[in-house]
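Okay, structure first, notes after.
A single protein chain has been removed from this complex, and every other one stays in its place.
Chain lettering (A and B) follows the sequence in which the chains are written, and residue indices restart at 1 in each chain.
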Amino acid sequence: MSTISLVQRRRLNSKVWIALCGIFAAGVAIVLLLIMGYIVREGVSAISVPFLTRLPRPTGVSGGGVANGIAGTFIIVGIAAVMAFPAGVLVGTYLAVYSHRRVAKSLSFVADVLAGVPSIAIGIYAYALFVEPFRHFSALSASFAFAVLMIPLVIRATEGAIALVPRELREAATALGAPESRVVLKILVIAARPGIVTGLLLSLARVTGETAPLLFTAFGSQYWELNPGQPMAELSLQIFTYAISPYADWHAQAWAGALLLIVAVFILSVLARLSVLFGREGRHGGTA
Amino acid sequence: MATGEHREEEDLTDTGSHGRKATRRLVLGAALGCTAWYGTMLAGAPAALAATQIVGAGSTFDFPFFSKAFYDYTEKHPDVTVNYQSIGSGGGIQQFTAKTVDFGASDVPMNSAELTRAGGPVLQIPITLGGAGVAYNLPGIEKGMHLTREVIADIYLGKITKWNDPAIAKLNPGMKLPDMAITVVHRSDGSGTTYIFTDFLSSVSPEWKSKVGTNKDVQWPAPSSVGGKGNEGVAGLVKQTPGSIGYVELAYLLQNQMTYAQVQNKAGTYVYPSVDTVAAAAATKPDVSSTNFSIVDTSCAQCYPISGYSWVMLYKAPADPTRGKLVKEIMTWLATDAQPIAKTVDYVPLPENVQKTALSVLGEMQ
Partner (left out) sequence: MTERAMSAAAAAPSGAHARTLRSAERIGSTIFVGALQGSCWLFLLIVGGLAAELIWGARLSLKTFGIGFLWSSQWNPVTEQFGALPFIYGTVVTSVIALVLAAIVGIMSAIYLAEFAPRRLGAYLGLLIELLAAVPSIVYGLWGLFVLAPLVANWIGPGLQDALGFLPFFQGTIYGVNMLTAALILTLMIVPTITAITRDLIIAIPMRMREAALALGATPWETAYKVILPSVTRGIVGACLLAFGRALGETIATTMVIGNRPVISASLFAPGYTIASVIANEFTEATSDLYLSALIELGLILLIVSLIVIGMGRLMVRLFVR
């Protein structure tokens, strides 16, 4: 067998594998489009200005909306992000910087395990910590549950992204006399930002749409409520309640709500991508 | 020092400062926007914040009726809002016992063990009525198949496994029943509907009573059984699976154009589940109470045999008397004047005598 044919075979091999990868990517995209199409078909007719700006109304009374659920989702997820992001990024940074330490290894193991705890169990936990002692449901307790769900994702993303920063960068900075805190904060974390941002985004996506932990924490509400110390409406909770009801108008609202959640996360994704894009352009400009 | 730091980091990392600035601007903008939005919302928050909020939780079955009723109540009394959330009957009892809610709602009244845990005298009032229909999916066969109580029990016991079984064929002489395996569908989540259905099966079949029993969730004996979550899960499975049979709550059945059976009652008539036939079943038991509440398998010509009440739980002496007084007012209204609302959402209004029972129980509240 000549060398030429070996090269040809390798080239062919390469093309086949790349095509296979492309097919898989296309397959995933097609299934996604099918699911999205399903939601859009079911939901788009129910989305309207009143749907976005009004409070829920009972079945049989037309013109209800999910304004309070939208507000509640922002508040609950926002507070959860404030709790989870710093904690998650700090722990993730620790794990990446001190990856050789035994403590770091066990901590990162714990993070993986936490990611497997069913959300309803975390709901029970938040309930036991915040609701039962005060005999009062609150949005804050839901935020705590969400934060616990988000932290392992943020940790893993941060750890992975920092571990990927070229070793030389860190060594060079250290050799130049930069103290460790600055090496980590200004070099590792900044260089790893795209990965961290993706992680934050995925963690946000993960919790928007979570219902189980909300039943016993945020509790839900038909009213306009913005005080995080009170029971609060949340979009996915409303979707859940409407989806399990017998009425067609509520089903339509549930689908519209699902569509809304997806649009929200779509915007989040675009924002995150934009920030990554800006970061990369800057880097290219620097090296050019 | 700050500027020095900044320059140093740029030199070291070569990461684009303009990318970072853009991100910072974006984040800052988003944060400012959110804060401004939140501020406006808080400032513009309507008087609802000033209203007293009564909180209740429990049965998912009650939710559509309650949501309509409490909506009307707040329209009449703008200073009171009632926040009822459907977290499940068991959840309602738990939350009621933990005193995180002002009232609980359940499709099955609390039993003695649960009452002991409640740590104080509890009042339980019947609040609405419902039933379960037997839905099926047989290609080419319309709604209205005749099924006797015994046949339903045998299907759920796994003793009848084919649709063309002589026992079913005998009841439906004109029908071309296919040679198809029966898939038995049940609720996988614990539910009041399951309680009513298993209560019905226990009262018609001694074998069911001894082997399986009555509960919100049981160990389903039929080898071909699958569980769906919620009414919509059961309905979805029945729609998806040719040859399946499942029980679905009345309002769901009526709203979703499902194919369902006429069930023979104790008196021998075949009846459809409906607001009227369930009400007829309820009428046979005037002296309903939280310890004697079963209205399955009643005997009258128009009685639908798979029917049951739903309940509201209150503390006899609430911790906060002013809230307690308000709850009592709301419940009095709900058990009487609000009952006509039930019919508009396919629920069955309480018979007059049961309304009276509810009122007399409410009268004990301090």
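By definition in this document, contacts are C-beta pairs under 8 Å (C-beta built on N, C-alpha and C of every residue); 3 or more make two chains touch, one makes a residue touch a chain.
Predicted model, so just to flag it, every value in this text is computed and none were measured.
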Full-complex contact with the absent chain, from A:61, A:82 or A:117: A:117
Among A:161, A:218, A:232 or A:252, the residue in touch with the chain that has been omitted: A:161
Hidden partner chain, touching residue among A:18, A:52, A:82 or A:248: A:18
Residues belonging to subunit A that touch the chain removed from view: 10-11, 13-15, 17-18, 20-22, 24-25, 27-29, 31-36, 38-39, 86-87, 90-91, 93-94, 97, 103, 107, 109-122, 124-125, 128-129, 148, 151-153, 155-157, 159-161, 163-164, 166, 174-185, 194-195, 198-199, 201-202, 205-206, 208-212, 215, 236, 239-240, 243, 258, 261-262, 264-266, 268-270, 273
Contact set of subunit B toward the excluded chain (per top definition): 1, 87-91, 93-94, 110, 113-114, 117, 181, 183, 188-191, 212-220, 224-229, 233, 236-237, 240-241
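Heads up, the rule we're going with is that only the chains that are shown with their structure count from here on.
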In the complex, subunit B residues that touch subunit A: 5, 8-9, 12-20, 22-23, 26, 30, 34, 38, 41-42, 45-46, 48-49, 53, 55, 57, 60, 63-64, 67-68, 70-71, 81, 83, 85-87, 91, 95, 98-100, 230-232, 249, 251-252, 254-256, 344-346
Residues of subunit A defined as touching subunit B within the complex: 56-61, 71, 74-75, 78, 131-132, 135-137, 169, 172-173, 176, 178, 182, 186-187, 190-191, 193, 215-216, 219-227, 230-231, 241, 243-248, 271, 274-275, 278-287
